[in-house]
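I'd like to ask some things about the structure below.
The complex is shown incomplete by one protein chain, all other protein chains being positioned as in the whole.
For reference, chains read A, B and C in written order, and residue numbers begin at 1 within each chain.
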Amino acid sequence: MSAVPKPGYHFEEMQSMLYLNGVTKSFDGFKAINNLSLDIAPGELRAIIGPNGAGKSTMMDIITGKTRPDVGEVRFRDSIDLTRYDEAEIANLGIGRKFQKPTVIESLSLWDNLELALAGNRSVVKALFHKLSGEQRDRIAEVIELVGLAKRAQELAGNLSHGQKQWLEIGMLIMQEPELLLVDEPAAGMTDQETMETAALLKEINRDHTIVVVEHDMDFIKALDSKVTVLHEGSVLAEGRLEVVSANPRVIEVYLGR
Amino acid sequence: MSKFDDVFKQSLIGRLLQSDRAGTWLLGALLALAVLVPFFNLVIPADSFLHLPTYLVVLMGKYLCYALLALALDLIWGYCGILSLGHGAFFALGGYAMGMHLMRQIGDRGVYGNAELPDFMVFLNWTELPWYWYGFDNFFFAMFMVALVPAALAFVFGWLAFRSRVTGVYLSIITQAMTYALLLAFFRNDMGFGGNNGLTDFKDILGFSLQSDGTRNVLFVLSALSVAGAYVLCRAIVSSKYGRVLVAIRDAESRTRFMGYRVEHFKLFVFVVSAMLAGIAGALYVPQVGIINPGEFSPVNSIEIVIWVAVGGRGTLFGAVIGAIVVNYAKTYFTGAFPEVWLFMLGALFVISTLYLPKGIVGVVNQYRERLAVKNSANKPQELSS
Amino acid sequence: MDNAMTLPRYIFRSALIVLLAMAALAQADMATDSVVQGAQIESADSAIEASAEMSVEEVFAELIAARSTSAKTDTIQKIANSDFPQAQTVLQALQEGELYYTKAKPPVLVFAVNHPDGYSISSALNGEDLGVVGLRDVRKVSINNALRNLLRGLLAEMALRSESVDVRLQAAKNLIRSPAEEYLPAIEKAIANETSDKVLVSLRLAEGMININSDEQTKRLAAIEAFSDTLDSDVMSLLAGMQIQDADGNYQESDEVVRLAAAEVLRDMKAQAQLYKIVENTFFGLSLGSVLLLTAVGLAITFGVMGVINMAHGEMMMLGAYTTYVIQLIMPNYIDYSIIVAIPAAFLVSGLVGIIIERGIIRHLYGRPLETLLATFGVSLILQQAVRSIFSPLNKSVTAPSWLSGSWEINGALSLTYNRLYIIVFSLVVLALLLFVLKKTFVGLQMRAVTQNRAMANSMGIRTGWVDALTFGLGSGIAGIAGVALSQLTNVGPNLGQSYIIDSFMVVVFGGVGNLFGTFFAAMSLGVANKFLEPFAGAVLAKIFVLVFIILFIQWRPRGLFALKGRFVED
Partner (left out) sequence: MESRKSIKTFAKRGGIALAAATLSLSASIAQAADTIKVGVLHSLSGTMAISETTLKDTVLMLVEEQNKKGGVLGKKLEPVVVDPASNWPLFAEKTKELLEKEKVDVIFGCWTSVSRKSVLPVIEELNGLLFYPVQYEGEESSKNVFYTGAAPNQQAIPAVDYLMSKDGGSVKRWVLAGTDYVYPRTTNKILEAYLKSKGVKSSDIMINYTPFGHSDWQTIVSDIKKFGSQGKKTAVVSTINGDANVPFYKELANQGISAGDIPVVAFSVGEEELSGFDTAPLVGHLAAWNYFMSAPSDANDAFIDKWLEFIGDKKRVTNDPMEATYIGFKMWVKAVEKAGTTDVDKVHDAIIGISVPNLTGGIATMLPNHHLTKPVLIGEIQDNGQFDIVWQTDGAVPGDAWTDFLPESAKLEADWKDPKIMCGNYNTETKKCSGQNY
């Protein structure tokens, strides 16, 4: 595991939770990310929108260590250079990621899914002789309540509906107790009603987590009522409150216009 | 009574088997065999029709070794999604370690009466024992090597492969390359492992003649107990949190990474454990069949192991054991009964089982049991509590 | 795939062109039009004084009676030196093992050629047809290698008078290999009025091979002089022989001057030979590579493109090989063309079987690649047993068409065998065709569409099921074609597939699954690597090294040589 000490939430000493500067990544000549800069303040809830291929997922990949940028710096909590770590380390540093298409461990029960996500030592030996403590149980119960799946705790995750999987995955993120959550299109394939519930859920979580949400769904963004960044062709096109951004002619042209 | 009963229930095995009917069956059967087979073979007089001929003892012993091997594979394939097409290599290495010990046991009773060198070295004009044969005259060293050699290979191989995230077919194919390379290497007489003939003409182990029925039965019992032990071990592993991490890796590897688990470490550990089990299986196998040769490395053998597991039912442990025994029994029976056309039947068996029993034999049984359960639950629900 | 392709395509094209050129050259070299000789030699004055005191019948009787090698030797000499009209044909027949004698009393010398129910025989005296006899009704006039060499010389001497340049050339070459004093006059006469330079060179060598043993130093030095511009292995062998020292240090060649002269010539012969050795090795490597390519390219479709771990791939090749065998059975009199017919036939047979397998089994297993492994493994067992039951477990003999046998002698040190040459070209042609089908045809388009996004393709109204079957059929069919090529190199038997399946998988994986150019480069590089390792490491170790190399390479490039790049790979 990484040597970096796990901090409490001393937001005030920290300028930015996540800081991207001049990041570029290209695949076979095609620039997925082009000189992208982004600054997420501690405790912030940030929505990122942009048409397909704007580089949203690639950005996520870079932050979580799945992809290395060609150039540019990616800093976590001011000091930590994320490009030097891999997924597992970054996760342990306190960055949780929810995938675009919900990925839960289908052949395990909801409870097990959450238990695996439960923050704590990730070593092989610990896993072999692991026993749940009382408060850990409570914690799991609490979260499963939070995502509203308590009744189905013992069912296989595979049996959940699309939307429920999304929630379970969010629940798993919370179990990891990250400081920063990257949430990729949580509302995809949800009914309007589910979408609203999800928005509420995220705002709830935002109380003590920093969150970056990527989403197309405008109603959802509205519901979040947060600062919005518009990506286009791998770089920031506009940034600000939704109403401001949506007034921006370029934005309208490349995105909202469609 | 009930006091002892509680003790049993508290014991690790008891706890493990609570939720594992099949496991209880299996262990019961294995222990029963461990008692009965020697009884029917040694105690019952040879002329009685209840007498169990020795060749069947050996045959069943062999099946159990295969069962152990299948168990080892199911642990990594069924629960961690690592499809090794080279598991025969670990089996063979364990076998060779044991074979080398048995070879040294022959001592000066070889045809050339050379105390130092095995016969095949003598008539190929080897003058002295190669260094890697040192120590194998010591039983405990040899047993140590039985587990260590496969483990070491698995560690190096796994460390490389998992670190650089070689997965899926790529992994399968390079495991195949591994066993193929070893096959070619062991075929070379210059390697000093007896080339194509391998190691054979074994005499005795720890002073007991390998030909005697007594030794045969002991080996059989050992095999049965090893399978039982291995089963309990694997069950313990897969029902721990670690086991669930394995499943997580199998179902959603990158998710598991993003949860902060060092996937490569988890894979490596289980891979090494599995290799050790395979090695032990090989070590038990050799004294019972009386020969170990490079043929065991052949990729086809490794593929067959996969087939045993698939036929039995992947990811159930129990199924691996069933599959190994069923397929090998089928093989023994067909090759005897229909020598001309048995390959048709075996081939058909594989095709059909993949098409119609995707979950293997165990899967079918479970479906049947579920249907039964549903029916029962209608009239007497309390039965289900067990 | 496309963006990683431009360079490979360029190299591949140029390689193809070069090889085609080589092949063309080979052809040209073979078909030298025969220069008709100016001065015809009338047989009368060339014929050496015949030992006319014996009649043909007597000599033939003597030949039949002769048992020991020496006895046979001088009877043969008699025939050769006689002016019997039959002399040449009889010796020819003897050389080719077609000279038999009947069990009748007295036995009759006959020519016998194979026939379904034994031999059809004709009199050696007057060539009259004596009908067909059983296998054991006639006995062969047996000869051994010593006699074969003698006959080669005698016949060559006669052949020197032939009209055709090729025949004369062959004769001269044969004389080089079995030199003997008594041919000298004939050779010198031939040199005197030979018109073709190629023949002349060989004749001079032949002359040299004889003169080298004369007792006049000048002649011998002249001979060595004649050797200076050849790399002929027999000449080298002879010169090397001179240099050999016996136990107490004196050389085989007593004459110091001659020996040194020989040593000189030998030295730069060897130097050149070294050079050609490298060329040869590369050729060997490429040809091994092309075999790998052929065996792998079909798998690159079924496994690489469709993701079916196709353990029955080897058996598809086996079917192709057996098809070749069957075709030859059907058209025994047109062996030379049978291969041409076999190629499409094999493609159809294997392709059809492939389609059946796909429709019957694999169709139900998409998305479960590992299950396909088990099912196809079962299929491979069934197919093996099937051919075993139909054709018996014995290997079948597939005759090599004449245009595929022999080798293209560039010079004494370097000669490229035709079958290898053709297989290299053939493998490249197959690859090219395959690429054309996949890239340029509508079917190919559909295939790629389906393999890349099944759902999308489906919604666009492509009949995915049909396309799957076709794709698998294509892959299998190509495996069948590979089988035709293999039938020219190795056993046609039930185990044929087994021995190639693993290598094929290695090649595909090494090259990068789903990328035909990867397969191409993997095959060629592995082939060449193997061949350059072999001289030092030996065949077995070389193979092991290559395998280990692949394992390590995959660590470095987990998706092979030409992995599909981009973020879509992961998903």
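Here is the rule we use: contacts are C-beta pairs under 8 Å (C-beta built on N, C-alpha and C of every residue); 3 or more make two chains touch, one makes a residue touch a chain.
Everything numeric in this text was worked out from a predicted model, so none of it was measured.
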| item | value |
| --- | --- |
| Visible chains in contact with the missing one | B, C |
| Per the touch definition above, residue among C:Pro179, C:Gly378, C:Gly444 or C:Gly493 touching the missing chain | C:Gly493 |
| Missing-partner contacts on chain B, residue numbers | 1-2, 4-6, 8-9, 14, 17-18, 24-25, 27-29, 31-33, 35-37, 40, 49-56, 58-59, 62, 106-114, 119-120, 122-125, 184, 187-189, 195-198, 200-203, 210-211, 289-291, 293, 295, 332, 335-336, 339-340, 342-343, 385-386 |
| In chain C, positions touching the absent partner | 69, 96-97, 114, 136, 139-140, 142, 144-146, 148-149, 152, 177-178, 233-234, 236-244, 252, 280-281, 284, 287-288, 291, 384-385, 388, 392-400, 405-407, 409, 415, 417-420, 488-495, 498-499, 530-531, 534-535, 538-540, 543 |
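Throughout what follows, only the chains that are shown with their structure count from here on.
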| item | value |
| --- | --- |
| Centroid-based (C-alpha) most distant chain relative to chain C | A |
| Inter-centroid spacing, chain B versus chain A (mean Cα positions, whole Å) | 44 |
| Distance between chain centroids, defined by C-alpha means - chain A, chain C (Å) | 64 |
| Chain B-chain C separation of Cα centroids, rounded to whole Å | 46 |
| For chain B, residues contacting two or more additional chains | 254 |
| Sites on chain A at which at least two other chains make contact | 66 |
| Chain B - residues contacting chain A, complex | 237, 240-242, 244-245, 247-248, 251-252, 254-263, 265-266, 269 |
| Touch list for chain A against partner chain B, complex | 64, 66, 86-88, 91-92, 96-97, 99, 103-108, 112, 115-117, 122-124, 127-130, 172, 176 |
| Of all residues in chain B, those that touch chain C in their complex | 83, 157, 160-161, 163-170, 172-174, 176-178, 180-181, 184-185, 187-188, 254, 299-300, 303, 306-307, 310, 340-341, 343-344, 346-351, 353-355, 358 |
